[in-house]
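Excluded from the complex is one protein chain; the other protein chains are retained at their positions.
Should a chain be cited, it is by its letter among A and B, assigned in written order, with residues numbered from 1 in that chain.
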Amino acid sequence: MSQLHESTTTDRPASGSRDLRLSGLTKEYAAFTAVKSLDLVMPQGSFFALLGPSGCGKTTTLRMVAGLETPTSGAIHLGDTEITYAKPYKRPVNTVFQNYALFPHLNISKNVAFGLERRGVKNVGQQVADMLELVELTSQAHKKPAQMSGGQQQRVALARALINQPEVLLLDEPLGALDLKLRRGMQLELKRIQTEVGLTFVHVTHDQEEAMTMADTIAVMNQGVIEQMGAPNDLYENPKTTFVANFLGQSNLIEAEIQGREGGQVKVRVQGALASIPTERAHSESGKGWLGIRPEKVLIAEAGHPIDAPGDVITGGFITDVSFVGVSTQYMVKMPWGQELMVFEQNTGARRMLPVGTKVDVSWRPEYAFLLDASQDAKAGIEED
Amino acid sequence: MAELERRTLLKGSVGVAALGASAAALKWGFNTPDRKQNPADCQAKDVSATDKRLIFSNWPEYIDEDDKKYVSTLTQFEKDTGIKVDYTADVNDNNEFFAKVANQLGSCSSSKRDLFALTDWMAAKMIQVGWIQKLDASKVPNLHANIIDSLKSPGWDKKREYSAPWQSGLTGIAYNKKKVGEVKSFSELLTRKDLKGRVTLLTEMRDTMGFMLLLEGADPSNFTDAQWQKAMERLKKADGDGQFRAFTGNDYVQDLASGNVLAAEAWSGDIANAGDDNLVWIPPEEGIMIWADNMLIPNLATHKDNAEEWINYYYEPEVGAKLANYNSYICPVKGAQEAMEKVNPENVHNELIFPTEKTLSQTHGFMALDEAKSRTYEGDFSSVTAS
């Protein structure tokens, strides 16, 4: 291990951090801009997730970082070193490819040893053995990639990149091809390894749950730009755009008229009723807006019955659909103005399940609501499946 | 285990049986038969009188054709005799033609032809193995009366009992006068430094070795094994020195014209027909080899009389002159030179058609070889040409 640290650490300034910085990074194809003036800082040693729908430019961004694609403009820095135009084989960056890209003619240990050998490291046997042990493939060392299962290949791809102890490890949807169970297992594994070796991981995915369970920081990307970036729960609790609100989990967005600020709150009128939003969660100050509330934050009770821990209340809804999902029940509630709200209720057993047609009132705690600019499309980021 | 052994044993014995069958196939399936025949036993009933036809296989571009007012010799023959001639130009190569007819003639069945023309040595070979019918001397009086002296009695058919030359040619040397100074003798081809690597000789063993024998002072029509050996030595030495570029068939002409080859052992007709003024054919000082393509009547020919009438017709001087005027080869018919006055006065003194007496007196034929000798000599010669 010591030898490979030499080659990557020598050019590392003793003091400064080795954050990965993208500034104004842009990639244009003939008639199409895949990545638009991206500014991002991925702190050294963090687990950074790049989340976004298919085609939003995630792979393109990674490829520019890896050096497999030349940016049209902008710069990439690793600490103080600019690597925008460095040759891919000269960057302290390794990639776990979306399709693994294992060398079919080499066996597993040769695949894993590839990077070290190319850098002229001698006697790689021990390191390869250690690395295979880490990914629990010691017994498979002499197999060819084609003789392995998808999950095993994925671990080989990981080992092959990790063994080089790169400053930045890029993971391009490495778990995409795995079944759910294996994926959960690998997620934990990846997270464990990252904590153990302390490298910067840039993990691309379009699975929001994956991003939220694994990452320290998530950047939500849409059509070549970053919509919002932050810790997973911040992003979830306080989305700044309708896209993030819909893409990360689900949201009820209700048309609202902003009345004005009052103390630490912004007051809005929602279809006749009044509601309030804490100012730090209000991303619009006047005119119309979208009042957002997560379905699990909405409380529900039969019309006229008391609601525990009531906040802002709207009455006059009736249930149009009920689905039972074990731990919870999902209701669709048709409101007087015709919109259907989604409500998730824990099956605590405190009350029987409400049947379709029941007249109900809904309520939520004002501190959970958020307010978005009405010029945005309320349906942005809803995944059709 | 026992089961397994029995299986392998079974397989083994199947293998042995297969091998045995293979060996039998090798022995009985693919031998070649003895192809010698006796022409007397392989005669067909001659239907010439009732079926007025004649089937003749000849080399390509070897006969004159009707053209506007010009009546070809063939058309004239058909008019005169009422015999319909099936003329096919399907002889491209002596060996190839041999292979074409070997199965029939070698097993005494009909080759479906009444007449074909082959070069001396192949004609000799076919006569030797009894595939060729004797000509009825009384039916070909012109042949015996008019054949030129130099072609009258080749070693392999001393009295022209079996064969009649269609056309004849001389083998000498040719050079490109634009590229190289005068070449006079065959020995220059073997020794001149300025010709090194730019000389071709012919793959026809009898032509090339004829000259080599002449260089040894031997007579190509009658030489000994010792003389042959010395001639071979000389050829090998020159070849080893890199004097020759290739041994060729007709294809030396292009190389000679393009200047890749400066001098070549060459057939007179090729140079006459090349139409390139820079190419000069000359009779070498050592002598000239003469050859002919000979008309032969194969066993079981059903129109032998008609074939003989054809041969007799082409030995009329005027007919010979007309033919030679067309193809520029040596006319084997005496008196044709006088007849040429009427046909085309320009060609009366064309030495490539009518060589002078002096030239003809220097010509040599090649000794008739029996099958075994022919094999040995061909083998010796190929060891140089195909080494």
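In the analysis below, contacts are C-beta pairs under 8 Å (C-beta built on N, C-alpha and C of every residue); 3 or more make two chains touch, one makes a residue touch a chain.
Rule of thumb we're sticking to: contacts and distances are computed from a predicted model.
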Tell me the UniProt protein name of the chain this structure doesn't show, selecting from "Transketolase", "ABC transporter permease", "Heterotetrameric sarcosine oxidase delta subunit" or "Succinate dehydrogenase / fumarate reductase iron-sulfur subunit". "ABC transporter permease"
Out of A:60, A:95 or A:140, which is the one that touches the chain we can't see? A:95
If the hidden chain were put back, which of B:50, B:95 or B:138 would touch it? B:95
Please output the residues of chain B touching the missing chain, sorted low to high. 22, 25-27, 29-36, 95-96, 99, 102, 106, 125, 128-129, 196-198, 203, 205, 239-240, 242, 244-247, 254-255, 258-260, 371-372, 375, 378-379, 382-387
Missing-partner contacts on chain A, residue numbers: 66-68, 87-90, 93-95, 97, 99, 101-105, 114-115, 118-119, 144, 146, 160-161, 164
